[in-house]
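Omission of a single protein chain aside, the complex is shown with its protein chains in their original locations.
Chain nomenclature is as follows: A, B and C, assigned in order of appearance, with residue numbering initiated at 1 for each chain independently.
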Amino acid sequence: MGDILGRSLRLISFGESHGTLVGAVIEGIPAGLSITEEDVQKILDLRRPGQSEYTTQRRERDRVEIVSGVFHGHTTGAPLTMIVRNEDVVSSYYEEYRRRPRPGHADYIARLKYKGFNDYRGGGRFSGRITVSMCMAGAVAMKLLRTLKVEIIAYSLEIGGERARGFTLEEARAYRYSNPLRAPNEESYLRMSKVIEEAKAEGDSVGGIVEAIALNVPPGLGDPIFDTIEGDVSKAMFSIPAVKGVEFGSGFKAARMRGSEHNDPLVIRNGKISYLKNDHGGVIGGITTGEPVIVRVAFKPTASISKPQRTVDLDEMREVEIRVKGRHDPCIVPRAVVVVESMLAFVLADHAIRAGFIPRVLG
Amino acid sequence: MGDILGRSLRLISFGESHGTLVGAVIEGIPAGLSITEEDVQKILDLRRPGQSEYTTQRRERDRVEIVSGVFHGHTTGAPLTMIVRNEDVVSSYYEEYRRRPRPGHADYIARLKYKGFNDYRGGGRFSGRITVSMCMAGAVAMKLLRTLKVEIIAYSLEIGGERARGFTLEEARAYRYSNPLRAPNEESYLRMSKVIEEAKAEGDSVGGIVEAIALNVPPGLGDPIFDTIEGDVSKAMFSIPAVKGVEFGSGFKAARMRGSEHNDPLVIRNGKISYLKNDHGGVIGGITTGEPVIVRVAFKPTASISKPQRTVDLDEMREVEIRVKGRHDPCIVPRAVVVVESMLAFVLADHAIRAGFIPRVLG
Amino acid sequence: MGDILGRSLRLISFGESHGTLVGAVIEGIPAGLSITEEDVQKILDLRRPGQSEYTTQRRERDRVEIVSGVFHGHTTGAPLTMIVRNEDVVSSYYEEYRRRPRPGHADYIARLKYKGFNDYRGGGRFSGRITVSMCMAGAVAMKLLRTLKVEIIAYSLEIGGERARGFTLEEARAYRYSNPLRAPNEESYLRMSKVIEEAKAEGDSVGGIVEAIALNVPPGLGDPIFDTIEGDVSKAMFSIPAVKGVEFGSGFKAARMRGSEHNDPLVIRNGKISYLKNDHGGVIGGITTGEPVIVRVAFKPTASISKPQRTVDLDEMREVEIRVKGRHDPCIVPRAVVVVESMLAFVLADHAIRAGFIPRVLG
Partner (left out) sequence: MGDILGRSLRLISFGESHGTLVGAVIEGIPAGLSITEEDVQKILDLRRPGQSEYTTQRRERDRVEIVSGVFHGHTTGAPLTMIVRNEDVVSSYYEEYRRRPRPGHADYIARLKYKGFNDYRGGGRFSGRITVSMCMAGAVAMKLLRTLKVEIIAYSLEIGGERARGFTLEEARAYRYSNPLRAPNEESYLRMSKVIEEAKAEGDSVGGIVEAIALNVPPGLGDPIFDTIEGDVSKAMFSIPAVKGVEFGSGFKAARMRGSEHNDPLVIRNGKISYLKNDHGGVIGGITTGEPVIVRVAFKPTASISKPQRTVDLDEMREVEIRVKGRHDPCIVPRAVVVVESMLAFVLADHAIRAGFIPRVLG
């Protein structure tokens, strides 16, 4: 329940971490959009594990198959369905975690909620692997947004307390996907990689912050109540495992600003009305203003750590110590970057359709 | 568009700041809930303006009328409709703001989006006055939650950079609504009132953070994807004007923690499984754990300030200076406390119905 | 629960037969539509009781008030709310019906479902009076459709077994609302009035069929699965009390036709592709074809009759005889004509917005 996101463009996510596959149906997709498996694969490849020493060693090709809704290389207007088969699955540990829930994971609460019927292998529906369905949807949404010239640039703004600095948007655009940590520039990358290595060496993990910036978003997307851009984006973001906070523009910092400092004056630039600065983060009153949409998403440190932790043996009802085995990212943030980008793209595409900026049939 | 929130329990908000009224329909409300206008009035009174020197001097009684869905003092299962008439309305300034949009407000973007058809008086649908519909819904949701013994305690955690400290939950519960700033204890209240007074004296405004804590929430509300508790709560929160960020539990601080530090170990307390601490904020994997749900909501400083600001005259297409007139809160946070409480209550009640914790007919 | 209809344009119905009022919120309404209370009143007046000897003598002015969403005579894009206050209410009989449910009414099942919490006065939410909210929505939908030149013509096709015949669409358009039975021509009117009078004299009632025809509907509205035009129209129609069947084009007669007889050949008329005939009723594969949309709606005879009937005394649990008092229509069909028209208009308007034929801001 709850596996459908969006209103005019709807994403249905299905599949489990260690089941047959992970899939996505995109319903309400306009007809006539050019889309290929390569388009989607490119995005999936950006989240794939096993790409560097900083991510889990689970090796999967994650090959997308488009199984409905595309004909002669274009969307048909019918539901677009994509699947990725699960391959390199090792489920042996999970019998133990079902009995001895891992701290920071949903093992215990899932067993309670579903009275034990949930597929607990690999975390089931609670696994980061479900973000595969988000990325597939994001790939399609990005192609839709490209018809409006919208571009989204996301990167690791902070990892393990190391905040990126001294970079321009141009640098971030060029550099972020060429380094395994999705840092926006090399200096940040070096600092971030050091802090991850330290945590990893201690059998520990770190968290961080992803920042995403959407450029050329047409003004007028969103509604004041309840379907605000911020509300719909944040709802999408909190579906990504490990997210603990979402903010826009000045975000939490706004709480400490004066009105005279925070308010963004309107000005005329090149004969067009614009904003002098962008503390509002591209959205006022729930509606895009035409300025870049800026969102930051906070991720907690990876829950799976090899350090011993306290937990409860549910069968014996006694406190025990657990060591989480398996292959896990010491930091989830780098792989989450493209997921954040995807979810932002999806919500903006949904709103662009609702508001009539993207027609029901393209071309 | 977008004026409906929720799935099993749905809130429809209608009305404008300076129109005839502000109203709320609650659809999907279980039958048999005892509810009176006094129950709703109590909540409305907590957000009413004109209560102290710290809030706008607009004077309205904000008397709620229940006009459908209640019979013999109980809900009938039919849509519950509540209205509050607008009274002390002064619309004269708004012709100017329509032409010369106020920085920090949606004046400009609303005019653009709706091609000038929007009711701009008092900000129309973008006004904080629309939170009246949220409070009415919250009052009903709180009564629903009371059947589960859920209690929500919200307060001003931070105003103008002054963070509350040294208070217990007990103190906050007792003190928050007895002081105009909704501070959790007197020491914080004094610091906060000082910073507001300073800003006010300078014709400026300050922002802040509301913290809300829900106690006795049954474990098992929410879904991993997409209808997470965090996602649905944050969507509701971003509908409150001036919100820039939402976080749960450790929130953005989690980004700087180690996994070994952040993970909440499971323990046995009084023969029941529990968590040693609550960095997760009562939600893991989108699902409530039974620990208190903790959410923090960041508000920007009030956009309306009397200090002169730069803006554009849209008719003459030239930059001008504007001084915002009218009666405005130097800080919106105190009045937002009960709104945050209301929205949290509404989302939890919706999920409690979905998950079967609240039946379709009570009693 | 269930009081919201539509997807891009949503109607929320609220209010009860003998409560304070009956109301409608229209959410998702495009901005810039010219609408006045007179526009809505005209439609309401066509369903108002007390207009002839053939309808209930309950006398209500049914004055509509637009209380939100309209500014300077145009929709603003915000929820459009309309209310009609209940006036000539006599609730005294209903205590008896609650105890001794009237056959053909929902008295018994409503009491069971809501465990007695339902507002039973006047039938509450089950009353034909709730169609006031449908007509208000219909009035707005018709204005929306007028921007596409869509016109809907509905009339009583059959009453008490007397089927209208020998009329043209032109005659029906001119005559239907000038006679109290909404017959399409005078000859039919005379036959229908006779059969109603006979039933009335015997303390009995009759049913009938409403036919509605929508002209100039743009081709391409609707979807093959599941949001077909027929499906969405029929769902709306079955919300009108007393409806037992809905059919399109050849309808149930199609079941007895040969394919060679039923299939509508495509032809070229005036250089445009068209259909030789319209057995398909303007919809194929769930999608409008550009031919007139033809729907027929079957109404059972009015449940309230003065003849004695068998029922059960629920308190004493014994079979008793009941005579239904109060003021009731011997045939509901005439007053249902404008309701059918309204619901057809609403669904077509919703689909016209979804499909992009009506923009989000008009003018």
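Here, contacts are C-beta pairs under 8 Å (C-beta built on N, C-alpha and C of every residue); 3 or more make two chains touch, one makes a residue touch a chain.
Fair warning: this is a prediction, and the values are worked out from it, not measured in the lab.
The missing chain, though absent from the display, is touched by one residue of C:Gly138, C:Pro184, C:Pro301 or C:Pro334; that residue is C:Pro301. In the full complex, subunit A contacts the hidden chain through residues 1-4, 8, 10, 12-16, 19-21, 23, 25, 27-28, 31-32, 67-69, 71, 74-79, 81, 83, 113-115, 117-119, 121, 124-125, 360-361, 363. Residues 1-5, 11, 13, 101, 103-106, 108-110, 112-113, 125-126, 130, 158, 160-161, 199, 204-209, 219-220, 222-228, 230-232, 234-239, 241, 243-252, 254-268, 271, 273, 276, 280-281, 284-289, 298-305, 307, 309-312, 314, 317-319, 354 are the ones on subunit C that touch the missing chain. Mapped onto subunit B, contacts with the missing chain fall at residues 8, 354-356, 359-360.
Just so we're on the same page, only the chains that are shown with their structure count from here on.
Between the Cα centres of subunit A and subunit B there is a gap of 26 Å. Separating the CA-averaged centres of subunit B and subunit C is a span of 39 Å.
Once the centre of each chain is set as its mean CA position, subunit A and subunit C turn out to be 46 Å apart. Shared interface positions of subunit A, i.e. residues touching 2 or more other chains, are given as 354.
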